[in-house]
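Heads up, one of the protein chains got dropped from this complex, but the rest are sitting where they should.
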Amino acid sequence: MSRRRYKTGQKQAGASPGTITYVGREVAHATRISRIEYNAAEYHIDGSGRLSNCRIPAASTPFVTWIDVDGIHQPQVIEALGQQFRLHPLLLEDVVNTEQKPKSEAYDDGVLFVTLKMLHCHNRISEIDAEHISFVLGPNYLISFQEERTSDIFTPVLDRIKASAGKTRRNGPDYLLYALMDLIVDRYFEVLDFIGNQLDKLEDRIVQVQVGGNGVQQPTLTELYSLKRELTYTRRMVWPLRDMIGALIRDEHPLIQPGTLPYLRDLYDHVTQVIETIDSYRELIPGLMDVYLSTMSNRMNSVMKTLTIFSAIFMPLTFIAGIYGMNFDNMPELKTPNGYFITLGVMAATAAGLIIYFRRRGWM
Amino acid sequence: MSRRRYKTGQKQAGASPGTITYVGREVAHATRISRIEYNAAEYHIDGSGRLSNCRIPAASTPFVTWIDVDGIHQPQVIEALGQQFRLHPLLLEDVVNTEQKPKSEAYDDGVLFVTLKMLHCHNRISEIDAEHISFVLGPNYLISFQEERTSDIFTPVLDRIKASAGKTRRNGPDYLLYALMDLIVDRYFEVLDFIGNQLDKLEDRIVQVQVGGNGVQQPTLTELYSLKRELTYTRRMVWPLRDMIGALIRDEHPLIQPGTLPYLRDLYDHVTQVIETIDSYRELIPGLMDVYLSTMSNRMNSVMKTLTIFSAIFMPLTFIAGIYGMNFDNMPELKTPNGYFITLGVMAATAAGLIIYFRRRGWM
Amino acid sequence: MSRRRYKTGQKQAGASPGTITYVGREVAHATRISRIEYNAAEYHIDGSGRLSNCRIPAASTPFVTWIDVDGIHQPQVIEALGQQFRLHPLLLEDVVNTEQKPKSEAYDDGVLFVTLKMLHCHNRISEIDAEHISFVLGPNYLISFQEERTSDIFTPVLDRIKASAGKTRRNGPDYLLYALMDLIVDRYFEVLDFIGNQLDKLEDRIVQVQVGGNGVQQPTLTELYSLKRELTYTRRMVWPLRDMIGALIRDEHPLIQPGTLPYLRDLYDHVTQVIETIDSYRELIPGLMDVYLSTMSNRMNSVMKTLTIFSAIFMPLTFIAGIYGMNFDNMPELKTPNGYFITLGVMAATAAGLIIYFRRRGWM
Amino acid sequence: MSRRRYKTGQKQAGASPGTITYVGREVAHATRISRIEYNAAEYHIDGSGRLSNCRIPAASTPFVTWIDVDGIHQPQVIEALGQQFRLHPLLLEDVVNTEQKPKSEAYDDGVLFVTLKMLHCHNRISEIDAEHISFVLGPNYLISFQEERTSDIFTPVLDRIKASAGKTRRNGPDYLLYALMDLIVDRYFEVLDFIGNQLDKLEDRIVQVQVGGNGVQQPTLTELYSLKRELTYTRRMVWPLRDMIGALIRDEHPLIQPGTLPYLRDLYDHVTQVIETIDSYRELIPGLMDVYLSTMSNRMNSVMKTLTIFSAIFMPLTFIAGIYGMNFDNMPELKTPNGYFITLGVMAATAAGLIIYFRRRGWM
Partner (left out) sequence: MSRRRYKTGQKQAGASPGTITYVGREVAHATRISRIEYNAAEYHIDGSGRLSNCRIPAASTPFVTWIDVDGIHQPQVIEALGQQFRLHPLLLEDVVNTEQKPKSEAYDDGVLFVTLKMLHCHNRISEIDAEHISFVLGPNYLISFQEERTSDIFTPVLDRIKASAGKTRRNGPDYLLYALMDLIVDRYFEVLDFIGNQLDKLEDRIVQVQVGGNGVQQPTLTELYSLKRELTYTRRMVWPLRDMIGALIRDEHPLIQPGTLPYLRDLYDHVTQVIETIDSYRELIPGLMDVYLSTMSNRMNSVMKTLTIFSAIFMPLTFIAGIYGMNFDNMPELKTPNGYFITLGVMAATAAGLIIYFRRRGWM
């Protein structure tokens, strides 16, 4: 289940441009397709998954049509859908290219293509995993493509459509596109909380030790490094989204209604907040590393002081003992009745003097 | 009372856009609403807190109306006020979203929305805390929203209104907006002085030690790291304000009178000064860290020198003592009458020689 | 075969501008020239290598002409070709200047000059090597120049031309230019995988050690440094390509058909992905260095603890033994029958006490 | 005399905008005002200091009027002058706000306000001190304001006015403004030489030690840190000046004559040179820190080697002596006549072997 580190997952070099090759993880299930029609008055859900039902709706149809494709690992399905909606081969290539970064692109025939990343946290392995999501916005329809990960991430929006004739039901497919993107961006905050939580714990652990705790686990710096790697990864997945939404707001694409713009601006705000939060986390890590390394230094200092104190106290004492362990014939001190006790006294005084000296230097 | 570290405080993912959910701290009091009307000639204060008094004033009213809402934790109050002033749901969402960064936004119906952060220092825990403040500027009214923190941060401006028919009384609601923002920005300088004070103390403490002081407290680097975290936090709260005020100056919003522009430019200057001061503080911290770490190194050096000197002096002496402690039958030196004293002399000479050697190397 | 590190390979200072001097590696083979004509209906390949066949095709010719020059080390060949196609001397200088960075330049007579780098990996020496590639796009022809490295890097495109009347055959020389550039950019992903693989291995090796492995090979940091150098080199080779393709898209050169633009945008995307991947790798390296250095510190700590424990335990014991090794006449303990066994007991107790103390401090 | 570190010196939060409050250092003297009138033919100096003589000169007056205000610590003087010249309250606030960064601002009534910093070096405390200078340029007059520091920094320009009918005398008040700014910028180079001198000395001291000197003074890193702080401070004082002069050149303010523009461009060049010099100094400091820290490391290495050599040589010897100091009844070696001498020989051989080994490892 783990994310591939440092793999670009690009298809065979030399393949013809526009070749639709899935490069993501292996998926066992078949692609699931559902088709929802709705307006303010009513809604119909066609969960049959029949591809033949998915065609460009007539301009006169009174519904907004939403086609949700869950799974992009079957090139033939994507290609068939592409033909029925007359989509450009490069658009389809981007739909299945799980490494494609977030972007929006207006195609000549008026459709708007949008792609971005859903982020999932894996608690067990402390990793963040990006799911490749794409949208094709037409005059009265929206197609959404999800990389196979969980059963369906768009359920909350679908539930709102079913629940009441609210904002989504009263607006066009551009608002639906916004609502789905908003759902994805809202999930980024959960990822941020997940990361913030890890940072919080690491900070506590490192600072605790600094203040006088009993032992840092060895792998702390490795965890800090992993955290940085996850932040770098998350930033790379989210960063282009800001420019993309900014472009949607500025470019006045005919399919984006003016009433949807304030909502896109709100989305822009939230993405900006996500990026700034990531950046402020990233900025703290080198400082934490320095705190950790200074802990190491402090500890080494403490070890060395212990060694030095032991050596400095016992070496002179052992030397004195060594002197009176010599076997010279003529050593007057040895004959005196109190020589031994005086020597013990001298040793005690030497030790006391050294202990006072080290106390004064603040080593004990 | 402590600020939540690394929490985004976002509401439930999947909620409908425009849902008004307070995500800040828990607050016990009810929202306080006051309504002030003034012009150059007179002023009236309605502190009754009745929501029903708060409506869009007639275009012909000769007063500037200021509605100050102290507390944003009761969604129903915010929503009611929003309906009476016909405010966009996304605007209200930003009013209660305490994590919304500073920005200004012009809505289609002519009102101007402005949000920014008041900063408070908590001396005890050395933390800076942001209070979420929003303004809605209409043709002849201003609504201000404060996150519940202290009783009222806008008192100085209210006092000026009461005190005399000064600049505030002679100008429109745009000048009032400026005056309140100016009040907030003035408080940033107090926060900077608070931080500068901490930096000053840390610098003294670290540099003192360098020069020859007796002992750095262990937690110093942790404090330095906390200071950096507070600076990063403050910067993030203040930074977008500059662009926002810049946009207000440039965009020539019809509700901003030309006579107010020099005042906004002055505000822009001050915010720029705040940001540059923060940046210059931030820039100094890595250097301080290096000074601290070199202190560690110096100290280790000093410990090691002590150890080496003790070892190097006593090891040869103990070895000499060891030689004459051997029990060989035939050791001529042991028989000589002065052997012991000669040996003591050799030991003294060895010690003296080593001491001179270490003096020359600058270790003693 | 190794790339020259830190050589600019510039020709003699003071040479007249426009002098065609090859500054790349020595090449033994002669330049190979092939000439391909194709349209949707048919194709002809002239592999004779005769330079005289290479001239500007008549405007009325129903074919796209592709002249592929494999080898740029023979100035006289490049110059002859330049004269037949009336190319500017500075253009020819850039064709042979293997240090020229990627760029595109429109010449006054309407031809478009494009130059970029093919990247090759050398597994044995873990080095990346840039091959200098240039294109001259005319109204109905394309000339491609390859630095001599492998027999022919453009084979996949040639194979597609031969295989079927696909997109390449149905489009003009601008699409051919795109297809060849796409081939080169596709190979960048292989280089990224090569680098990512090295990074992966180094990360595992360094992190493994951290967690408790048995020994890092000394050269690890050197390898990390080499990796950084390769990344810096690759970035420098690829980075200008993004702006260059961006300019091709924006500038609406008359030789670039509108239908080719989506393909160039796709290429732009891929180059952006390459650059961002390089940058995210580069960003991780300092953190890895820190992990490695903290491993060093940890290990030193562990060595020092061992030393300190041994010294602190044996020094007092040896001192006690030293005391009872003294030769004073009057040492009452020596006479007692159990003195020796009591002393051994005291020694054991001392050692046990110290071991408990070190256990408590977490050193054992 | 020392500059306040990390103080924003802002006036009371909540004060009405445009309140003129001096926040700089305490000054004992009264404000000195002088008034100079000149043209190509003649000049008059009115040093009476009477404020009543300072009014907007008539448009028909054939002189350029220069009013120099030395001291900005008396709000009533500044306010009176402000009223006589009809200056905006915010302009006056900026005149007395010693923390205002360099900027120029065109006011609606046609006057141009310019503020920047004079820099002074304090040799004794190695600190740089900024003096707040402001100018108000009118159609035929210039007012200059100096923070009280030295008697008068503008003497050289006044001397040139008195000396001859040179460029200053033949030109308008805009050239006078330039001449005074040029004087200030010329002094920046003295500050740079002062800093460069310190950097030079520190570099020599640190590098000398590296090469084999006898001892770095402890405070070196502290000095390096101070130098960085001064550079950061200087940069902050000078940096906005470049943009300000750039704006003066670009904006074609009606009071700036076209003939003055080349002079402003020259000034722009010099400010750019100042900033680039500061930046190149700043860039060198981390490298110097690394050199210093590696010196520490080298020294520690040298200490440790000494310790290790002593320990490794004397421990085996002392052990051998210890063996033959044992009191076993049956130790055959002790009885042999040459045992002692053989043992001494073995000891000498052991020591020699170890010395050769350490020589080979390059430790001796």
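Every chain is named by a letter (A, B, C and D) in the order it is written, and numbering of its residues begins at 1.
The definition used in the following text is that contacts are C-beta pairs under 8 Å (C-beta built on N, C-alpha and C of every residue); 3 or more make two chains touch, one makes a residue touch a chain.
These numbers come from a predicted model, not from an experiment.
Considering the whole complex, the residue from D:G71, D:P102, D:G138 or D:G325 that touches the absent chain is D:G325.
For the options C:R32, C:R55 or C:H88, the residue in contact with the chain missing from this view is C:H88. Contact with the omitted chain, checked across C:A30, C:L334 or C:A349, is made by C:L334. Where subunit D meets the missing chain, the touching residues are 156-157, 160, 166-168, 178-179, 182-183, 186-187, 189-190, 192-193, 195-197, 199-200, 203, 207, 210-212, 262-263, 265-266, 269, 272-273, 276-277, 280-281, 283-284, 287-288, 290-291, 293-294, 297-298, 300-301, 304-305, 307-308, 311-312, 315-316, 318-319, 322-323, 325-331, 362-363. One chain is missing from the display, and on subunit C it is touched by residues 5-8, 10, 13-18, 88, 90, 93-94, 99-101, 103, 105, 107, 214-215, 218-219, 221-222, 224-225, 228-229, 232-233, 236, 285, 289, 292-293, 296-297, 299-300, 303-304, 306-307, 310-311, 314-315, 317-318, 321-322, 324-327, 331, 333-340, 343-344.
Operating definition for what follows: only the chains that are shown with their structure count from here on.
In the absence of subunit B, the touching network of the other chains comes apart as A, C | D.
Look at the contact of subunit B with subunit D and you find different residues on each copy: under half of the numbers used there are shared. One simple way to say how far apart two chains are is to compare their mean CA positions; for subunit C and subunit D this gives 42 Å. Multi-chain contact residues, meaning those touching two or more other chains, occur in subunit C at positions 325.
Chain-to-chain contact here is organised linearly: an open path runs through the chains from one end to the other. Pairs of chains meeting the touch criterion are A-B, A-C, B-D.
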